[in-house]
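Right, one structure below, let's go through it.
Yeah, one chain of the complex is gone here, protein chain that is, but the others are all in their spots.
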Amino acid sequence: MVIMTSSMTFQPVLEHIAAEVERMPGRGRVADYIPALAARDPRRFGMAVAELDGTVYGVGDWREPFSTQSLTKVFTLALVLAREGDELWEYVGREPSGNPFNSLVQLEYENGIPRNPFINAGALVVTDRLQTRTGDAAGELLTFLRSESGNARLDFDKDIADSEAAHGDRNAALAHFMAAYGNIGNPIPVLLDQYFRQCSLTASCADLALATTFLARHGLRADGSRLLTQSQAKQVNAVMLTCGTYDAAGDFAYRVGLPGKSGVGGGIIAVVPGRCTLCVWSPGLDERGNSVAGVAALDRFTTLTGVSVF
Amino acid sequence: MVIMTSSMTFQPVLEHIAAEVERMPGRGRVADYIPALAARDPRRFGMAVAELDGTVYGVGDWREPFSTQSLTKVFTLALVLAREGDELWEYVGREPSGNPFNSLVQLEYENGIPRNPFINAGALVVTDRLQTRTGDAAGELLTFLRSESGNARLDFDKDIADSEAAHGDRNAALAHFMAAYGNIGNPIPVLLDQYFRQCSLTASCADLALATTFLARHGLRADGSRLLTQSQAKQVNAVMLTCGTYDAAGDFAYRVGLPGKSGVGGGIIAVVPGRCTLCVWSPGLDERGNSVAGVAALDRFTTLTGVSVF
Amino acid sequence: MVIMTSSMTFQPVLEHIAAEVERMPGRGRVADYIPALAARDPRRFGMAVAELDGTVYGVGDWREPFSTQSLTKVFTLALVLAREGDELWEYVGREPSGNPFNSLVQLEYENGIPRNPFINAGALVVTDRLQTRTGDAAGELLTFLRSESGNARLDFDKDIADSEAAHGDRNAALAHFMAAYGNIGNPIPVLLDQYFRQCSLTASCADLALATTFLARHGLRADGSRLLTQSQAKQVNAVMLTCGTYDAAGDFAYRVGLPGKSGVGGGIIAVVPGRCTLCVWSPGLDERGNSVAGVAALDRFTTLTGVSVF
Partner (left out) sequence: MVIMTSSMTFQPVLEHIAAEVERMPGRGRVADYIPALAARDPRRFGMAVAELDGTVYGVGDWREPFSTQSLTKVFTLALVLAREGDELWEYVGREPSGNPFNSLVQLEYENGIPRNPFINAGALVVTDRLQTRTGDAAGELLTFLRSESGNARLDFDKDIADSEAAHGDRNAALAHFMAAYGNIGNPIPVLLDQYFRQCSLTASCADLALATTFLARHGLRADGSRLLTQSQAKQVNAVMLTCGTYDAAGDFAYRVGLPGKSGVGGGIIAVVPGRCTLCVWSPGLDERGNSVAGVAALDRFTTLTGVSVF
């Protein structure tokens, strides 16, 4: 239900939210498993809204590049779905995991088929399949994001990718474990290199809000060409809503009421189908890995504007 | 996104779907743990749509009473939320379970707090709290449903309630287990009696589509009075979408794209916020406990009409 | 390997151990879920050794009656095995649980068949079968224990049984859960009453060491009659060694090296096949439910005497 009039601009709402966030006492803790994340100030905050025609509104650090981490999982999922359609679901499920994002338990009970594309195991499968189809999964991702955001300087951060690799034993374990079930097609070192590079992408709220608009436009890219069918765009939004925020998907749906995807760099992207996209960034995380100020800002946005899928 | 024009009637769509369902080869298996369910013909099919003003369209067995089973969990949740608001969430979570609907595993790991109000453990907690607040949970439910559906003859089915009690060891185990953690306030026999009576309600697609419209009207009852705040109505829809169809919530969101709740009697209710509600019934179930023809019919409805929250 | 000479008496060893235990700093915490256990002084200590001919040595509070709790599970197991032999293993397993003693997880994965007779679920099954075979499981147990210990005043403690029942929700949950799988033959209230009475038995180290000697005598009772075949006596000892001390069975085997069974009242019984039995009591427990001073005393006993099955 969208109760805003079409002539309304999002700018005053964003500024109102930024002022509220400024007064929030706690902001959570930054992820500290790699130096690039640990060095961030948890009080940084930026937010952007992109309309279907490419108009972008922003507030705070909305042009500041940050580490996207798991946010890129949305785009690799879309790039694979566009290429292989429903065949993808033979290799990865689309059910909420109900467990912390690194859990190996369900993977074992379900014979190496990860629960959904947004837990790490599932994202490894998606990357593996994109790699098989294109020969350069990370390159495909980068080309797509540069094109949709209109920012040709978007790039991976080699230091972050190296840090991820140096702390990559859990992901290596997941990849080997799924390989034991025959669910990985590429050599593990190739897969991990591709995966860690994707996680290392640096982009701003403005870049990401724009890059996500194809999901609000029911599958159409910025240039009007079609990446996904209308049905596939709905499906990606559905998977974001049920699985996009680790084991807090129910809480996010309850509070925010929009398809969303979070990353441990503190970013969250969200989609208002047929209307706009949002990207918020603040590095302080709650105990489930979602940005504290980011979720609060989206919660306020849907409350203030009445925008929600429910 | 609603692409139907406001002057459109749902009747032709329902008839088109009924004809398609008629040609579906497999229809799943009826639940057989109690005689009243086992006796049903898996090929029965009915579907109703109720608009916000109370207009109802229907097809097939849409006026045939059937066993609602877990569908009533939506209404008891709403009745409790209306009375105690967010305090409820101290006693029950709102995250997808990611596991079969009777699972005790998560209950143990999470100290007797059930994952969400729609798994059996969570529904027992909701009933327990409604019982504490009203002294007659089942009576409150019945009064509400008669009022909203406009059908004063709606009632519980004593034979079904007795059958449920006779096969009630799992629910008794859940109740005792949560009582061990201090999460149940009423005596177990009282709670189970209340719970099994609610599960025994018999109603038709027409009754249930009408009774659900308060969720499409953002909390307003049929008589214009308010049961839930707009925010609470959104929240119930969010919990339905992420948790309403057992461990197939992700698949249901992916295929149907609407908040929905299923029951092992073969019924499913669904909400198009701001637009209408649906109820479909066909007793044949898939291996996850959802009506085979029911999910297929809802899938076709959203595809044919373009109605979806995504 | 028994390196003691046959003329040796155990008395000096027991006194040496009691003096060492007296100097132990920490003694763990008493179980506090029922008043009768919570009221005990964790520093109480008694120990008895019974030889095959009925000679008993003791030290400290070895004649003080205490709450036997799970120690009685050994005797009910033997009484059932004597009556139905290997058929028992269709209803309960004999593998270590590898999990805390109230866990429902494995029970669910293994379709209501408990892992072994010494976890609570398994003991409920054993009691259920003894009840079916005798019509009075607790009475059979009491008769047996009075006869073997030579103490006609042994009895259940009604206050403790009532306390157990008042805190019995977990055991009620286990019983209902197994009933749902068809693995319980008696009405749940009857079963629970029988079970809680058995747990309430009060006896001393001297009583229990004597009552256990049939397991050191390869199945022969005190009067020379046979309760178990030699093979069955071996089997009970094997189950004690692998499953007798909750999820610390490996540690107990490692440190003590004898078949043993512990209870949350602070008692432990142990068997040296062909040689003697032991019973030790001290109410302070470690975090896994075993008596701290009790395990330490048995550890010292096997070290000082060289007695061990390994």
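Going by the order they are written in, the chains are A, B and C; count residues from 1 in each one.
Here is the rule we go by: a residue touches a chain if its C-beta (ideal position, glycine included) is under 8 Å from a C-beta of that chain, and two chains touch if they have at least 3 such contacts.
Note that this is a predicted model, so its numbers are computed, not measured.
Considering the entire complex, the omitted chain makes contact with A, C. Which of A:Asp86, A:Asp169 or A:Asp223 touches the hidden chain is settled by the complete complex: it is A:Asp169. In the complete complex, the hidden chain is touched by one of C:Val13, C:Leu145, C:Ala253 or C:Ala296, namely C:Ala253. For the options C:Ala19, C:Val190 or C:Ala238, the residue in contact with the chain missing from this view is C:Ala238.
Where subunit C meets the chain that is not shown, the touching residues are 1, 93-99, 106, 115-116, 218, 231, 233-235, 237-239, 241-243, 247-251, 253-254, 257, 259, 273-274, 303, 308-310.
In the full complex, subunit A touches the hidden chain at residues 103-105, 107-108, 169-170, 172-177, 179-180, 188.
FYI, only the chains that are shown with their structure count from here on.
A turn of 180° superposes the CA atoms of subunit A on those of subunit B, with the angle given to the nearest 5. Computed centre separation for the pair subunit A/subunit C is 55 angstrom, with centres defined by C-alpha atoms. Look at where the CA atoms of subunit A average out and do the same for subunit B: the two points lie 31 Å apart. Averaging Cα coordinates per chain places subunit B and subunit C 48 Å apart.
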